[in-house]
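Presented below is the structure to which this report refers.
All protein chains but one are shown in place.
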Amino acid sequence: MSTQKPAGLRIRDLRVVFDGFAAVDGVDIDVSPGDVRFIIGPNGAGKTTLVDAVTGLVKATGSAAFDGQELLGRKVHHITRLGIGRTFQTAAVFEELTVLQNLDIAAGTNRGLLTLLRRRKSVPDSVAQAMETIGLTSARDRLAGTLAHGQKQWLEIGMLLVQDAKLLLLDEPVAGMSQDERDTTGELLGMLSEDRTVVVIEHDMDFLRRYARTVTVMHAGRILSEGSVAEVQADLKVQEVYLGHAKATSQALVQEV
Amino acid sequence: MTLVFSQLFTGISIGAVLLLIALGLSLTFGQMNVINMAHGEFIMAGAYTVYVVQQIITNAGVSLLVALPVAFLVAGAMGVVLEFLLIRRLYTRPLDTLLVTWGVALILQQLARDIFGAPNVQTRAPDLLTGSITIFSSGDGNDLMVANSRLFILTLALLAVAALTLGLRMTPLGRRIRAVVQNRDLAAASGIATGRVDRMTFFIGSGLAGIAGVALTLVGPIGPTMGTNIIIDAFLVVVVGGIGQLKGTVIVAFALGMMQSLVEYSTTISVAKVLVFLTIVAFLQWRPQGLFTLRTRSLA
């Protein structure tokens, strides 16, 4: 375990505008090093767009800095190389490659040309370790496309592990998972956060209650509320928004309170 | 001065032909993202329709007017059959579609050769369209003359654009087509039979190729390979114009026509081709999505 303190994410006045519509409308967020921050909010609140902006997928104005390095305006792969990794709502793994190959690619960003042009002789330690962690060691030669939905999500998390990202942005990591799979993912999340900063977009309130350290609620492109799980749940504005927009979620939320 | 105008008008008429050819593509490629290499052979079918109609109706003017709707139906029907038999299965594989339709194009060309013979065939243009009118008289013999046939093509192209624009905006079918383009799943969930809309889009897009074929009989030879020679230029027009946008296609067709004409005048045809290609590559550096982009959730 590294003794160095992981760095934090600092977002100031972030705006993403699509054809005149502000999907993210002036957002300030600070995620301190080592935090596990959940971002919740109704559909269309701008959560995914926020992550897209931070990772360079969409153009944004304002500022988003990690470890003191400004991220906006950089290319996607440059941002990644600063130690920022993300997953996607739909698991994005390389379906025609094996589990081992998927992880090996994720681990290999800094390989030189000569290494790239040679065949892989042995399994790198970090890859072997990650496979063990995500429980796919026995599936290492299976094509990722043949994995179960949950396993694909774990493979993505495994790719983040070997990628050595310092800031992880996870977009709905437990959507569509069974309760067992959720528990496993939660354990993985706990492990990831030991020496990394984690931001999770999630709808699942039970999952949030168990694993979030801090919560940010977004609504219509803005920050509605921020604080600990209990603080956010007690916030009347949050309840109002959820009552107005998504009944099922609101009930879940109110029941938690 | 006359020379500049004359080159400009040549550019406009090249542009009008390009526009007519690209218009159908702006539906099938632009709206549905299908690369139909057989589109050129649908144009050829339209041109041969004129030839066949003239065997029956000898009056050149009447036969041309009759050929327009018939060519639309013939090419449209070919498009629907192609969509139903092959393209429908390939919507998730655009590159394979390109090659499959190339195969269809080869077969159609050979069919044309077997039916009409390999040499080009002749059609008669109506008297009204064979002459030219003087637009600008300079007095020194360098009058600006414009061929009537070119004016006819320009008018036809603009009419087709107007009809297509209005059709997409005003009619229920047009609204459905746009709905399917912008969000296929949502359209399907709203009760639109997306498969049928696809077929109709393909019918109209291919039908427009037939109309273009009729127009081409006025300015060039009719032969089995006439489609291949022009189809790539037409695809470039749609690529540069931007997917799913009619106005992009219109502007770029005329711009490319103009450029071709002006560069050709100052250099040679072969150099003009290369320069136009390089300009397109350079343009795509600036706007990789084309001149106008339609923002949907499926485009990053």
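For clarity, chains are labelled A and B in written order, and residue numbers in each chain start from 1.
Operating definition for what follows: a residue touches a chain if its C-beta (ideal position, glycine included) is under 8 Å from a C-beta of that chain, and two chains touch if they have at least 3 such contacts.
Quick note on the criterion: contacts and distances are computed from a predicted model.
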Considering the UniProt annotation of the chain absent from this complex, which name among "Phenylacetate-CoA oxygenase subunit PaaJ", "HupE/UreJ family protein", "Urea ABC transporter permease subunit UrtC" or "Na(+)/H(+) antiporter subunit B" applies? "Urea ABC transporter permease subunit UrtC"
Option from A:Leu9, A:Val24 or A:Leu71 whose C-beta touches the chain left out: A:Val24
Which positions on chain B touch the chain that was left off? 33, 35, 86, 89-90, 92-96, 98-100, 102-107, 109-110, 113-114, 228, 232-233, 235-236, 239, 268-271, 273-274, 276-277, 280-281, 284-285, 288, 295-300
Chain A residues touching the omitted chain (full complex): 16, 18, 21, 23-24, 43-49, 52, 55, 57-58, 75-77, 80-81, 85-86, 88-98, 101-102, 104-106, 108-109, 111, 115-120, 129, 132-139, 141-143, 146-148, 150-151, 154, 159, 163, 171, 180, 184, 187-188, 191, 221
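Everything that follows uses one rule, which is that only the chains that are shown with their structure count from here on.
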Roughly how far is chain A from chain B, centre to centre by C-alpha average, rounded to an integer in Å? 47
